[in-house]
Structure formats: C-alpha cells, structure tokens
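For reference, the structure is listed below as structure tokens.
The complex is shown incomplete by one protein chain, all other protein chains being positioned as in the whole.
Right, subunit A next:
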Amino acid sequence: MDVLSQLQRQLADFLASLYREGFVDDQFTQLQKLQDESSPDFVMEVVSLFFEDCEKLVNNMAKVLEQQVVDFKQVDSHVHQLKGSSSSIGAARIRNVCIAFKTFCEAQNREGCLRCLQQVNHEHAQLKANLQSLFTLERQIVAAGGSVPAMQ
C-alpha cells in the first residue's frame, strides 16, 4: 500500500473510532459537509472557536463555583451556552456532560457541579487532542497529493 493510501486508511479508521467512542456524532458530519473549496479550513476554524469559548466558559464557571454563595443561575446559563455550542459541532461527550451538569445546577448541588466541570475539562482536552490528530492526518494527506472526502 502506498503512503497516500495508508494515510487515507488511517484517517478513515481514526474518524470511525471517534464516532464509535462517542467523541463526535452526526452533527460533526454535518459540519464536515459544510467545508468546501471556498472555505477549506472551515471545520478547523469552527472547532478552534469552540475550544476557545469552551475554555472561557469553564473558567467563568469555576470562578462562580468558588464563591461562598454560588449563583447557580449564572452557572446554568454558561452550561446552557456550552451545551448549545457543543451540540452544534457534534461534540457529543461534552454535550452529554452538560445535560448532567444542568441537573446539578437546578438542584443547586455545588459538588455535583464541580464534578461535571472536571468532566467537561477532561472531555475538552481529549476531544482537542483527537481533533488535532485528525487535522494533522488530513494535512498529511493533502501534502501527499490526496484530498479529504467528507465522512459518508
């Protein structure tokens, strides 16, 4: 198998594993389908925006949860935003943590919220690393003269 075919096989297998392990869902496929010649880095750009905003939201939530008297409405508002943006890019695990996180906000359970915040951090780091690997593979394929089709 030549280098290009190997890389393409690697990409397909890696992408399939991301779906299989629940890191991303069909919404990520929808995102990939929006990428075209006029915006060849669209997925990477949107995903970068998401990770930046996710970090900001996590930092804000951490600050609020540190207070003596926690404003759970504020935390809930941040979780709501994170849930929306994570589901829009297909970040399924992060979205699922947000669903549990909202329940703890409604119950005004600080410990539960802190655990969810930790989980969000963890899933964020994992997804970031995985997508960086994905984009690296895609760049290698393009550099080897191939093209990157959207997931079928």
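Definition applied: a residue touches a chain if its C-beta (ideal position, glycine included) is under 8 Å from a C-beta of that chain, and two chains touch if they have at least 3 such contacts; residues count from 1.
Here, contacts and distances are computed from a predicted model.
Chemist: One chain of this complex is not shown here; going by its UniProt record, which of these names is it: "Response regulatory domain-containing protein", "Trifunctional enzyme subunit alpha, mitochondrial", "TRUB2 synthase" or "Transcription initiation factor TFIID subunit 6"?
Modeler: The record for the missing subunit names the protein "Response regulatory domain-containing protein".
Chemist: Using the definition of touch stated at the top, determine which of A:Gln10, A:Asn60 or A:Ser77 touches the missing chain.
Modeler: A:Ser77
Chemist: Tell me which of A:Gln30, A:Asn109 or A:Gln140 is the one touching the absent chain.
Modeler: In the full complex, the listed residue that touches the missing chain is A:Gln30.
Chemist: For subunit A, enumerate the residues touching the unshown chain of the complex.
Modeler: With respect to the unshown chain, the touching residues of subunit A are 27, 30-31, 33-34, 36, 39, 42, 45-46, 49-50, 53, 77, 80-81, 83-85, 87-90.
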